[in-house]
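As you look at this complex, bear in mind that one protein chain is not there, while each of the others sits in place.
Chain nomenclature is as follows: A and B, assigned in order of appearance, with residue numbering initiated at 1 for each chain independently.
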Amino acid sequence: MRMSRIVRIGADILYPAIVIFGLYIVAHGHLTPGGGFQGGAVIATGGALVIVAYSYKEVTEWLTKKVLMGQEVIGLLGFIGAGLLAFAVGQVFFFNFLANTGSLFGMPVPYGINPGELNTAGVIPVMNFAVGIEVWGGLTIVILYMLSGLEKEGT
Amino acid sequence: MLWNLPFITVVILTLIGLVTVLLKKNIIKILLGINILNSAVNLFLISLGYREGGVAPIFTLAPSELMVLPTPQALVLTSIVIGVATSALILSFAMILQKKYGTVDIDKIRRLQG
Partner (left out) sequence: MKKLLVVGVSLLILAGFFGMMAMTFSFGSPMITDMDDYFLRHGQEQTASNNECTAVVFDYRGFDTLGESTVLFCAIIGASLIFRKMQGGEEHEDE
């Protein structure tokens, strides 16, 4: 017994919109309220919507556990790597070596109240993306494992 | 009414959470008490750093230049994520215990089973 056709089509239309909105919150973490942890939690909510609309067997065909576990591992390694890259410039661990220079994300910010620019804030957007990908993979895989523990009961 | 109302709420929430953790016999109700204690501590940390008439500490199109303190908000971010991790682990334990013993009453789960 499945959910009705309206629920399935609504979940199909809403899921890409939720993923894009969550990535927008992650990417603008240095200008507006938000950041890595908040955006990752929003994207994991989109995954829960698809699991409720379809059954567990249909969802695990395209939302596999290996890909999500790989996402979580790459997120944590990227966060540590962004801190270790400061050793190549000659500074300490977790130093912001991209701020106020001319390269990627390196524009200086005018002092006081201003409308923000996306090109600023050094190594902070790189860390935001790494933490966002880790929280997305981690929270979705907890939901999937709890459902798989229930499905093999027999009912 | 700015007269100490958040701190009184913190005291009430702490007492409710403490009574629930100590006196209930169901694992799910104990987990709810732990979550209420988490919320009380987060509210206490946030309300320690408030300046009267201040806005959020963000410089993008801010209404004024008087801002609240940003350090307690960073500590509360960490605390909320740790609360999520605690709840996920306790719920997984409750599922496995129900499968092995058939009940979630902590008075009846007494011996280790192989």
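Please note the rule applied: a residue touches a chain if its C-beta (ideal position, glycine included) is under 8 Å from a C-beta of that chain, and two chains touch if they have at least 3 such contacts.
For clarity, every value in this text was computed on a predicted model and none was experimentally measured.
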{"item": "Chains in view that touch the one left out, judged over the entire complex", "value": "A, B"}
{"item": "Per the touch definition above, residue among B:Val21, B:Leu37, B:Met67 or B:Ile109 touching the missing chain", "value": "B:Met67"}
{"item": "Touch criterion as defined above, residue of B:Val21, B:Leu43 or B:Ile58 at the omitted chain", "value": "B:Ile58"}
{"item": "Touch list for chain B against the chain that is not drawn", "value": "2-8, 10-11, 14-15, 18-19, 23, 47-52, 57-60, 67, 69-71, 73-75, 77-78, 81-82, 84-86, 88-89, 92-93, 95-96"}
{"item": "Residue ranges of chain A at the interface with the undisplayed chain", "value": "29-33, 35, 60, 64-66, 72, 76, 79-80, 83, 94, 96, 99-100, 106-109, 111, 114, 116, 120-122, 124, 127-128, 131, 134-135, 138, 141-142, 145-146, 148-149, 152"}
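In the analysis below, only the chains that are shown with their structure count from here on.
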{"item": "Chain B partner contacts - residues on chain A that touch it in the complex", "value": "31-33, 37, 112-116, 139, 142, 145-146, 149-150"}
{"item": "Interface residues, chain B side, partner chain A - complex", "value": "56, 58-62, 65, 77, 81, 84, 88, 91-92, 95-96, 99"}
